[in-house]
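Not every chain of the complex is shown here; the ones you see sit where they belong.
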Amino acid sequence: MPWTRVNIDEVSARDFLNKEGLRGISYKEAIREAQHQLLSNNKDVFLLGEGIDDKGGVFGTTKGLCDIFGSERVMDLPIAENGLTGIAIGSAIAGMKPIFIHMRMDFLPMAMDQIVNHAAKWFYMTGGRVNVPLVIRSIIGRGWGSAAQHSQALHSMFLSIPGLRIVVPSTPYDAKGLLIEAVNDGNPVIFVEHRWIYDYIGYVPEEMYTVKFGKGIIRKHGNHVTLVAISMMVYEAMKAAKILESQGIDVEVIDPVTIKPMDEELIFDSIKKTGRLVIADVACKTGGVGAEIACRAVEKVFNFLKAPIKRINFPDFPTPCSPVLESAYYPNHNDICSCIKELIDGK
Amino acid sequence: MEDLTLLKIELYKKMLLIRRFEEKIRQVYSAQDMKTPVHLCIGQEAIAAGVCINLRKTDYMVTNHRGHGHCLAKGSSPKSLLSEYYGRITGCAHGKGGSMHPVDPENGILGTSAIVGGGIPIAVGTALASKLRKDGNITVVFFGDGASEEGTFHESLNFASLKKLPILFVCENNLYATNSNIKSRQPNIDIAKKAQGYGLNGVVIDGNNVMDVYNAAKSAIEMLRDGQSPSLIEYKTYRWFGHVGPDYDHEKGLRGEEELKVWLRQCPLKSFVDQLLKDNILTLQQIDEMDNEMDETLNDAISYAKSQPYPDISELYKDLFYEGAI
């Protein structure tokens, strides 16, 4: 279906969209459009973030919105992440629907207290009387030797915190639909965007629509191995699947879309068919979402597993600056291919 | 009766309610069936009363771990608070929150953080919402001297001043954070002075004189309703009992008894009631009547709370996520 399709390069995206007569826009435009429509349709929605009114507009995702909606609804901020998250929470419990935008996920540890001790617990602590409709957008993906403090994907840190949603869109379609859903949801949502796919193009309807949390998508069907891929790894997974196909290995690529809630049924059903599980994430290995998925599989569908589970991740090290180290740091479709081949070969 | 007289009686009643409420808790606490950490505010009643009497029902009030008095002063019902402390389903947070997390949306209390400094930005956020929606409400946030040391304090003041938000910061400086004296935590400078560095009005007021408390809050709040700059009022005060629990600190060697004695002499109720008597606003008999009435109300509230059912275990697994999404 057009809305579940992953376009691994611009040429194939354009071909497909032209052939089907569908509108295509980029991931970042999809995010911008979602916000534009949310701002137009709901007076309680407002955006806040450091430098979001700047001409670049957070890598294009807020471009021009301040001109249209004014600086009260597209609000530049002081550099004060924890306080401002608290302020966003306060506005949310009073009925506003803030979208707090961080240029990099590395800055969320600054706001950890307000996210973990406040936003995540507020609805529960108040006995279900006051909810926190707060969306926290944050962007991951290496820059240019950005090194240890400006390259992190920290979604794993939030995994163990009850009360949060964690959303990891991979396609323009999902980015738009999930962001609208995130605002409507009424709960704190950690919305994780990947900058490497900001320019990727795909089908995105013009009207407002939502993509539900907790529903994964099979991006490619296959019988030999279940490959769960997170965020930008969906693209690497699709590339790997294509290569492996030519080698007679039939990979099923699952995009969980949200990792909290996690569509475990979809993953389990796939494992029941393939008997093998590989998880590819855009973060360090230890304590990550890969471990959680693997553990659930071995808890619930152990008898269907035919082989060890494998993870593909960044190494458990901070990100180095030097280009030679940086490029060794990030896994890609080749790593997925060798991992799966090893698995199939029983190594 | 003239307005000022009525106001004074009202202030006294509020203080009395808080004092008796806390004393009730002291009485029942040793039974060990109120299973929540209680941070009593005896000694600080004038601040809650004198500030909150200026608030409308729809105004927002943000309190902290030491919040019994603030909630009562803002209008919360003793029954729903005590049921909460007793962990009952009819408590204001259905037993999930306990003493540190009161909530009362109908009275502008949208929930409470017990993280020191955690509530300050949240209050700035409700004030921001009021400004964005032009709903005419103001926000008052109570916090301690300890909380003024957290980064959130600075971040909140900067933002509130920048955006001229309708918020009154109320710092209850009781000289201690747990058992740590302010001298080992801050240089010897008024907390109100910091507010001036952000362009807020910052004033220091005797927190044990309820009329002073009232007047300072009144003028700050009038300014807010006028759309003028936000203020910070630092009220100097003292907590009589332990940081948490019903006991005196000097009995455990945690603070000196001499210090306590000095402050006992500045009891916010005692000095005020003396004045009311002297001014013939109340008679001794009226005061006794009020006392008895209050006692009855609170005994009722305690009995009510203890008669309420505990939540069903299934409640443990509810209220993680709001499900009423559009």
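We just call them A and B in the order they show up, numbering each chain from 1.
Rule of thumb we're sticking to: contacts are C-beta pairs under 8 Å (C-beta built on N, C-alpha and C of every residue); 3 or more make two chains touch, one makes a residue touch a chain.
Note that the structure is predicted; figures quoted are calculated from it, not measured.
Engineer: So how many copies of each protein chain are actually in this file?
Structural biologist: In the complete structure file, each chain type occurs as follows: A x2, B x2.
Simple rule for what comes next: only the chains that are shown with their structure count from here on.
Engineer: Whole-Å distance, subunit A centre to subunit B centre, using C-alpha means?
Structural biologist: From the centre of subunit A to the centre of subunit B is 42 Å.
Engineer: Help me check something: in the complex, which residues belonging to subunit B touch subunit A?
Structural biologist: Listed in rising order, the residues of subunit B that touch subunit A are 60, 62, 91-97, 101, 103, 105, 110-113, 115, 118, 120-130, 132-133, 151-152, 154-156, 158-159, 162, 318-322, 324-326.
Engineer: Help me check something: in the complex, which residues belonging to subunit A touch subunit B?
Structural biologist: Residue positions touching the partner: 46, 72, 77-78, 80, 82-96, 113-114, 117-118, 122-131, 133, 162-163, 165, 184-187.
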